[in-house]
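In what follows, a single structure is set out as structure tokens and then discussed.
Right, subunit A next:
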Amino acid sequence: MALLKQLALGAGLAALLSTAAQAELTGKVIGFSQIGSESGWRAAETSVTKSEAEKRGVELKFADAQQKQENQIKAIRGFIAQGVDAILVAPVVSTGWDEVLTEAQEAGIPVVLLDRGIDASQDLYLTSVASDQVKEGRVAGEWLVSAVGGKPCNVVELQGTVGSSPAINRKQGFEEGIAGAANITLTRSQTGDFTRAKGKEVMEGFLKAEGGGASICAVYAHNDDMAVGAIQAIKDAGLKPGSDILVVSIDAVPDIFAAMVAGEANATVELTPNMAGPAFDALDAYLNDGTVPEKFIITESKLYTPADNPQGEYDSRKGLGY
Partner candidate 1 sequence: MTRPTIELRPAHEPPGPRPKTLAEALVRPQFIALATVLLVNWLLFPGFFSITWQDGRLFGSLIDVLNRAAPVAILAIGMTAVIATKGVDLSVGAVMAIAGAVAAAMVVAGWPAGLAVAAALAVGLVCGLWNGVLVTLLDIQPIIATLVLMVAGRGLAQLVTEGSIVTFADPVLIFIGTGSVLGLPTPVAIALLLMTGAALLVRRTALGLLIEAVGVNRSAARFAGIRSSALLLVVYAFAGLCAAISGLIVAGDIRGADANNAGLWLELDAILAVVIGGTSLLGGRFSIPMSVVGALIIQAMNTGILISGFSPEFNLVVKSGVIITILILQSPLAASILQNRRMKRGRT
Partner candidate 2 sequence: MQAAEGRPVLEARGIVKIFGQHTALGGVDFELKPGEVHALLGENGAGKSTLIKILTGAYQPDHGEMLLDGVPVSFRDPLQAQGHGIGTVYQEVNLLPNRSVAENLFLGRQPTRFGLIRRREIEARARRLLADYGLEIDVRADLSDYSVAVQQIVAIARAVELSGKVLVLDEPTASLDRNEVERLFDVVRKLKARGLGIVFITHFLGQVFELCDRVTILRNGRKIATQSLQGLSATDVVRMMLGKDVAFDHHPTGVADARRGAARVTFRNLGRKGSVAPVTLSVHEGEVVGVAGLLGSGRTEVARLMFGVDAADSGEILVDGTPVTIRNPAQAVAAGFGFCPEDRKIDGIFGELSVRENIIIALQAKLGWFRALNREDQVELAGRHAEALDIRAASPDMPVKLLSGGNQQKVILARWLAIDPSFLILDEPTRGIDVGAHAEIVRTINRLREDGLALFAISSELEEVVAYSNRVVVMRDREMVAELSGAAVAPDAIVQAIAETPAPEAQP
């Protein structure tokens, strides 16, 4: 450690900060209680977390809860017993955490929430790293406003599962994003359950109901999987997705980049699977000099378009387990 610091002293200031920061987590033991592997994104989050840990020399103890809170609580107790330096939790539900988090607090182990929030006192965790779902929708809406210019545009929406928080928030954000543009109208909105198959089926119905698609200018999907289904429906109807009908969606999974490469998708907003990176950074600062991070770390909602090297993005994401 000391040697590393000395070496770092020789380097420039910026380099000093970054390498020293990363070096300080080396050898730390961090437990990660993951929800499970219910979606491709979740699998990517797991693999990114593992690679981020490896990059920083962190010894990551991984526990898959298989969608059960009791498993997560067991895993966290296990981490406490092993005396880990910190714990990452992607909570499966929002309630019932007070007891086990108090145990962690009493053991002096900082806890970072990933991806989802909980209903518990904010004192019980160090910070929470999550995306802003409303913002994701807003970024997609704002992109559409700028993409169509002032031309009139009828948009159809493929919602996520009725009542789920990403569906509610991404719908709200999108509507905020297009609120200022009178030329953009949301004409149809139906649920595609976040799945490719339902996305295709619903889009098929929209196309029939809207004169074979002639009156549809764009489709907004709450996730990329539904967008990929919608793209196939548009093609089956004899139209060109990406030009006849614009396609904008959220998540940035590899297959939407493949569609961009083919010119069939126009924009996606990233829900980064890298929740662990910011979490490790925050832990690093906290463990080394006691810097208390912000309570809510919001990940970037980055917009990707065909101008952002979709092929490169596809290749770099393909191996993440999406």
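On how the list was made: all candidates are chains of the complex that A comes from, given by their letters.
The definition used in the following text is that a contact is a pair of C-beta atoms (placed from the backbone, for glycine too) under 8 Å apart; a residue touches a chain by one contact, two chains touch by 3 or more; residues count from 1.
Fair warning: this is a prediction, and the values are worked out from it, not measured in the lab.
Trainee: Which one touches subunit A in this complex, out of 1 or 2?
Mentor: Selected candidate: 1.
Trainee: Inside the complex, what are the residues of subunit A that reach candidate 1?
Mentor: Its residues touching candidate 1 are 37-40, 42-43, 159, 162, 188-191, 193-198, 200-202, 204-206, 208-209, 211, 225, 228-229, 232, 236-238, 255, 258, 321-322.
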